[in-house]
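Below you'll find the structure, written out as structure tokens, and then a few comments.
Showing chain A:
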Amino acid sequence: MDLANILIQLLNSVQYGLLLFLLAAGLTLIFGIMGVVNLAHGSFYMLGAYLAYSLTNTWGNLALAVVVGTLISVTIGWLLEKLLFKHFYHRSHLDQVLLTFGLIYLFEELRSMLWGDDVHSVAVPAVLDWSIHLTDTLSYPAYRLFMLVVCSALALGLWLLISQTKLGMKIRAGAFNSDMAQAMGVNIVRLHSLVFAMGVALATLGGMLIAPLSSVYPYMGSQVLIMCFVVVVIGGIGSVRGALIAALLVGLVDTFGKVLLPQFASMLVYVLMALVLLLKPEGLFKQ
Partner candidate 1 sequence: MSTPQAHMETLPRSVQALLSIGLMALLAFPFAGQDFYTQMVTRMMILAIFSMSLDLLQGITGLVSLGHAAYFGLAGYVLAFLSPADTGASWAISLPLAILGAALVALVIGCLVVRTHGIYFIMVTMAFSQMVYFLFFDNKGLGGSDGLYINVRPVALGLDMENKQVLYYFTLVCLVLVYVFLRRLLVSPFGRTLNGIRLNEHRTQALGYDSFSYKLTAFTLAGALAGLAGYLWAAQSGYVNPELMGFHMSAHAIMMVILGGMGNVAGALVGAFGFELFMHVFKDLPQVGGFDLGKHWQLWMGLLIVLVVVIAPQGLMGLLRPGSRAK
Partner candidate 2 sequence: MTEPLLKASLLSKRFGGLLAVNGVSLSLYKDQLHAVIGPNGAGKTTLTHLLSGDISASSGELWLKGQSVTGWPHHRLSLNGLGRSYQKTNVFLPLRVWENLLLAAQAKDAYAPYNPLSWWGRTERNPVVVARAERALQMSGLLAWKNTTAAMLSHGIQRQLEIAMVLATEPEVLLLDEPLAGMGAAEAETMIQLLHTLKKDHAMLLVEHDMDAVFALANVLTVMVNGTVIASGTPEAIRNDTHVQAAYLGEASA
């Protein structure tokens, strides 16, 4: 592989990794703070993608679709938290798995009823529909770079929020010990809603951003969910920093794996996870 190819794969790795990070960060925080395992997290990713498809078709403008779509999704997420999830924070993991699995069924069926079962594509916005030439034969799509920039900005924003702001401190306290944080005056109910909304927003954004690249199809939520789980396990539950590093690792292993060892590519990530678990059963950066 020559240098230009390596550069492309590296960029793809980081792009994929950051996308996974957006989703995994939400998942790990929701689990770390509320102790809820949310299998339906992937459904918001899917919702984002389908909304991007629908709204872009209606208005022809991806940017507007993203804004409106995110608002819709966050509202749904907020309602779900208030009406359903809130009552499951203290129930067993099994109950949560079952509840959220039931939700997946429901969401997939609703998706089928609203949008059908076909694969849809979302057009890359015209302003980003060009490529940067790296060599005579290789070029890199501008949209991917755009995604890279946006995801980096979101990741940076999240990092700043968590590490530098008062809210971030509350979130970290909540992730470390929810009861203690509450005893120290944190409005835990509001924090829960906020964290849940943030997680949903990130997942939706991820789905919307990826739509032009990966197209929009049934069960795309379940696929990405499993990857998210791997990222969260490797990074350590409750750790956003862990999620970032793990996501980038997974991005690297998966992308380069597909190029170098295509027959075992999909397996490599799990081998990575197995190795991490052998050495550190609680993940790399467990709180």
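As a working rule, a contact is a pair of C-beta atoms (placed from the backbone, for glycine too) under 8 Å apart; a residue touches a chain by one contact, two chains touch by 3 or more; residues count from 1.
Regarding candidate selection, all candidates are chains of the complex that A comes from, given by their letters.
Because the structure is a prediction, the values reported are computed rather than measured.
*Asks:* Any idea which of 1 or 2 touches chain A in this complex?
*Replies:* The answer is candidate 1.
*Asks:* Can you check the complex and tell me which residues of chain A touch candidate 1?
*Replies:* 31, 37, 90-95, 97-99, 101-106, 108-110, 112-113, 222, 226, 229-230, 232-233, 237, 262-267, 270-271, 273-274, 277-278, 281-283
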